[in-house]
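My structure is below; once you've seen it, I'll send some questions.
A protein chain is absent from this complex, but the other protein chains hold their places.
The letters A, B and C name the chains in turn, as written, and every chain counts its residues from 1.
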């Protein structure tokens, strides 16, 4: 990802800043005074709940449970659906960068998932590459895909993007279906995994997937809090104001789109390794819509929320095997209801300030 | 290295919505053949999704065979049991279903409907060496990996394509148009038919692929007319097949039309319109309705489930019987022994004829008939 | 040569379906800048509404064109009403919300409609028991059936009616005014809510009419039939210049013709790739569409 424009240094306070410090008025606001906040109790409660979920201890605990799962239950079925769920989490946090952080509606996210799965599948089955070695190529392919589709459309108004990405998703799926090279409608099969390392193959894959996904969740959450993440939120909130602050909104949107593409592509590699056989129907619009559902339900822009949303969306059908049409009907109604009554999702992102580390504040607030 | 379950941590995992059943071995795949106790059969069938209608046909067919065998005392005194999981014609759902069956320690798989959904299950069953007798899915890709636990009970695209090419050649066609719906099953048949026809010196003037689920096929129809084809072979499903026949006739096409087994359904005639569908041919695996003496079986099925058998009822029924026969021969449910027994099977009677597997584990005898539409249904040709 | 004309005829025929759906898309977009994602599914709903009427009153209506028009009017009333309800329930509460929220709601509405119908009627396709039959006409070697001609005539009549409505009547003027400046309209005493509801009614009714026509002509309907045509109609609306009604019709005809030729020269399986690829290319080169004005985003 390339951030916009060369940042000027902030290390040495400029003459400007010094001048400010000298002239700063003595009557500084009482730090943290709660005057003027009108948050009602319900919102405060929700914030506490999501605060709890966002706390690093709970995150660490969940990561530990995730890694320990094979010791708790290593049946083929549990490992199978746990890997499914992990891959879905990765997709959801990736889409969250695009939709949640940056506010761009992407309805063809499965396209990047497909690109990842097909590129790694092709290289490993046709050319005998080890799966791990395909990842850089997958990342490159996802970036190229993002450039091709984002380039023209990110300049346009936001709702064009929604439908163009949808079209793009269909283009990728249909192309994979039509070409002999990609195995046509049957797709590719016999895709290898990353290696067993003396373990049962599916357990080894589980641990590899778990590590990658945990790192991905961590990275996406940290990206959201850093400089680029703030820029994404500025663009989401008000593009004009962001521009007026010197933020090149087109490049920032591009960065979000490409970041999302990379997450999707890597998730595709994991999916190919997991399924061993991939075919076009796995990458249809329904799939893109389900990922979006996870993001919206969990809370756009909130990583803990999106993870919970992804778990619900991916595990619910397993628990309710056999109620497919009802499930989608409920999903559709839920999207409307959530948007009208709780647009921030189940676990909305916290608005609080991040904690500090490193040197303590010097001046400013007493 | 077997690790014990710990109650407290187990409780944490419930958060993930997983049911805890057993603590397996993390380093090896468990595949324990046995020579006593219940013989567990597992089946993946489409109970939801676009092909949801087929699931019950397969399930009932298999259940009928299980009940018959159990009523006759089982296999060497061992009873059969059948577990059915949904595959939804979706690869991910199918893989999860297969894993669920493996975790339920089934001995033999007798399911598999959509080819693209069955492909990812091969490695899951393969790891634990569970023999697969696939009753419906019939893409050549299923046996292309040469996994020795995979057997196809349904006639393959290869055989259907042979039967189709044979009939087209005998019909004296000068110029053939092949149309598929771009799904694996359908595209496989047209590709092979194309190859066979060319080998026989019949001219294939047009090869079209349409998108399933749409309404307007004028593009394909125009192409057929432009190519002046006198024989159209459609290998997709009845929904699109009906429309295609209707639009071909409306556009003035007067040649012959043939459809593959996916289109053999009374709804094809409804959608195409009765007058348009008359005389349309079909390639179809032998069904009880078309086999002499099959009526008794149909009556049995109807009595038990209160409905007519449908596509793949017989194949599912046969898959169970073949499985039971293999256990009987092998004397155990060990995967290797079962595979060996299946490969040696010769002359066991199933609906499509005496059973013998080719080295690729497909049926050696084709079992495809040519049917023709007469009034509101399909009847054997001639 | 006659093959060429044949392709033109097919393109025009498909284009007239696209046009009826694209009009509703464009109307709603023009007036409240909402991309009504569920619009394609209202087309599907129209087909099922007609199907229901047909199953209930099959005996009374008989067959033929008159029955078809009666069914069409019933279905148009049903889908129009549904469009109004959809706007009232799902979109109006979010009129001042961020655009993303409304788009997601529209996706949700699309899902709910599709699978609601799947639950109600079953996932398998339904067969329309009415059909328009008749002979074939020959124009310079190209065939066109009377059924096709009838369908195209109905489509053109509906479009002319709409054009007159928007250009000549009071409520049409109100629609155009709201598209210009909703705040000013509110101040001038225009009942904005009512006009928006009316827009939804008309747009949805047109889609419903197209749904019935598709059911009657093709004979088969299913719950996902609106998905692709919704995308195509949007593409057509963008090509013509979204928000511009004559543009929507022009875009639909252009798209129908392009597809017809693409199928002939690239093969049916590449049609959708071609259409969506063209959309992306078109947005790059001329995002305002053939007849569109400069797009300014209201902030």
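Methods note: a contact is a pair of C-beta atoms (placed from the backbone, for glycine too) under 8 Å apart; a residue touches a chain by one contact, two chains touch by 3 or more.
One rule holds for everything that comes next: contacts and distances are computed from a predicted model.
Q: As a check of understanding, state which of "Membrane bound protein complex subunit mbxM", "Polyamine-transporting ATPase", "pH regulation protein F" or "ABC transporter ATP-binding protein" is the UniProt name of the chain not shown.
A: Missing chain, per its UniProt entry: "ABC transporter ATP-binding protein".
Q: Can you say which of A:229, A:281, A:317 or A:332 touches the chain missing from this structure?
A: A:229
Q: Tell me where the left-out chain touches chain A, residue by residue.
A: 1, 3-5, 7-11, 14, 16-17, 19-21, 23-25, 27-30, 32-39, 218-219, 222-223, 225-231, 233-234, 237-249, 255, 259, 351-354, 356-359, 361-365
Just so we're on the same page, only the chains that are shown with their structure count from here on.
Q: Determine the shortest chain-contact distance, in steps, between chain B and chain C.
A: Contact-graph shortest path, chain B to chain C, evaluates to 1.
Q: Between chain A and chain B, what's the gap in Å when you average each chain's C-alpha atoms?
A: That pair's centroid distance is 39 Å.
Q: Which parts of chain A, given as residue numbers and ranges, touch two or more other chains?
A: Only 174, 177-178, 325 qualify.
Q: Note the residues in chain B that touch 2 or more other chains, in rising order.
A: Counting only residues that touch two or more other chains, chain B contributes 49, 182, 209, 211.
Q: Of all residues in chain C, which touch chain B in the complex?
A: Contacts found on chain C: 3, 6-7, 10, 13-14, 17, 123-125, 127, 131, 136, 143, 145, 147, 214, 217-220, 222, 224-225, 228, 259-260, 263-264, 267-269, 271-272.
Q: Which part of chain B faces chain C closely enough to touch in the complex?
A: My answer: residues 49-50, 52-53, 182, 208-211, 213-220, 222-223, 225-226, 239, 242-243, 246, 250-252, 267, 270-271, 273.
Q: Give every residue of chain B touching chain A within the complex, in rising order.
A: 3, 5-6, 9-10, 12-13, 15-29, 47-49, 85-86, 88-93, 95-97, 99-100, 102-104, 115-116, 119-120, 122-124, 127-128, 139, 141, 144-145, 182-188, 209, 211
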